[in-house]
Every structure is written in structure tokens, then in C-alpha cells.
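== chain A ==
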Amino acid sequence: MRAFLKELTRSQVWRSIFRHGLPLSNRTRAEAVFYNFFLHLHPTKVRKRSIKYTYTWGLGGLSAGLFIVLVLTGALLMLYYRPSVQQAYNDMKDLQFVVSSGQFLRNMHRWGAHAMVAIVFLHMMRVFYTGSYRPPKEFNWVVGVVLFVISILLSYTGYLLPWDQLAYWGISVGTNMVRAVPFGIGENISFVLLGGHAVGENALVRFYVLHCFILPVSAVLFMGIHFWRVRKDGGV
Partner candidate 1 sequence: MDDSHELKSSFSRRHFLELIGLGAIGVTAAGSIVLSGEYLSPNVVKEAPMRFKIGSPETFPPGSVTLDKDHKVFIVRAKEGYFYALSAVCTHLGCIANWKADDGIVACPCHGSKFDREGRVIDGPAPRPLQRFSMSLDDLGQLVVDRSVVVGEETVLKV
Partner candidate 2 sequence: MRSLFFVCILCALFVVGCKGTRPQPEEETRQSVRVPDSTIQPAVALPGKTSSYEERQGAFLYGKYCAVCHGQEGKGDGFNAFNLDPRPRDFSDSASMKRLSDGQIIQTISGGGRSVNKSPLMPSYGWTLSRQQILYLADFVRSRSTDF
């Protein structure tokens, strides 16, 4: 068994995939950070002080983690969901009653989405109170604000999709706030957003596309910038 593992880890195929050995010595550990796509966001070494949980409370990392959970559960949910007025609600019922683990995934997605809004807000507060937005990280703060807005919009657009009373009227109330923008601009924004004058089939499809494609892609883009900046400005 051990001989086999040894052979395996030394084979050309294995080494073409993993360019570093098992991270058991400082050399291989550093290599892991260099060569691993997921780890290379981190420096090879970090300050001992900054890895304490109480230093940042890990809120940024948790937001990213939640985003991953939401993407995974969301992708699975999309397989059983059809964004149409006739079907959306029935599909939710199917998820609840007949799909294996369907209710669990939906719960994860729903509660995760709420948690995301809260945690991103807390992250922002942490950054403010620790003064971590000061130069040269001013712009990264701005990116963070954009990400905060995106995560609220993600949660908001997802709110309509179950097509129940809660969703329908929650969105109706929300979009009516947009109408308050003066000079007819609000009317137009709301018209374009809903694809009509009231929440209906068009609105559902639009929110679906926003929720499943446009907003997540923008979020990933801004998260890339955000992480890159953190790293460049000397963060973990």
C-alpha cells in the first residue's frame, strides 16, 4: 500500500498535476502556496499576529466561504427550478417534498444568503473600526462597498424566485421604492428591471438571470480585484 502510494506520488501524471510534495517540510509548504491555484492568493508566510481569529474575526474569509456555499447549492437548485409563473412555485414544492435533500439545499441557500448579507456588513464594520481602509487601501474599501451592494442585490433578486406571497410582495414593495426616484427616472428603472409595470413573468425571468448569472459574475470579478488588492497591500 505504502509502496503503491509512493509510486503514485512519484509518477509523471501525479507530478504533472501536483507540482509540490506533501506539505510536510517548510520547502514543500512554500511550494504548495506557489504552485497551488487556490493557495497562491496567500503569501507563503504570514504574521503570527494576523492569523488570530480575533484579529479580523475571519469575516472576509467567511463571506468568501459563504459565496462558495451559495454558488454550489444554487447551481444544484437551478437544476430543479424553472423561472416561470406557472412552474416556479410548484418546483419549490417539489424541492420540498420529493427531491432528495432538496429541502436541505434550499434551506442552506436561503439561510446562507441571509447570513451573507449580515456577514458582509459586519466585515465592513470591522474594516472601518480597525481603520483598515486607510491608504493605500482606499480603493479596496470602495471595491468592498460595491461587493456589499452586490451581495444585497443577489439576496434581493433571489428573494423573488420562489414566487410565493412573501417573495411577490417583498419585491413589489422594494421595486416601488425605486419608483421614488424623481423626474421619471425611477419609473423607467423599475420598468426596465421588472420588464413591465408590475411584478410578473418578465420580472421573474429578469431576476432569475440577474441572480444566476449577471450578479454572481460581477461578484466574482470584484472579489478577484478585492483579493488581489488585499494581497498586494500586504494582507493574508
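On the choice of candidates, all candidates are chains of the complex that A comes from, given by their letters.
Rule of thumb we're sticking to: contacts are C-beta pairs under 8 Å (C-beta built on N, C-alpha and C of every residue); 3 or more make two chains touch, one makes a residue touch a chain; residues count from 1.
Because the structure is predicted, anything quoted here is derived from the model rather than measured.
Chain contacts in this complex place chain A in touch with candidate 1, from the set 1 or 2. Within the complex formed with candidate 1, the residues of chain A that make contact are 2, 5-6, 21-22, 24, 76, 79, 94, 98-102, 105.
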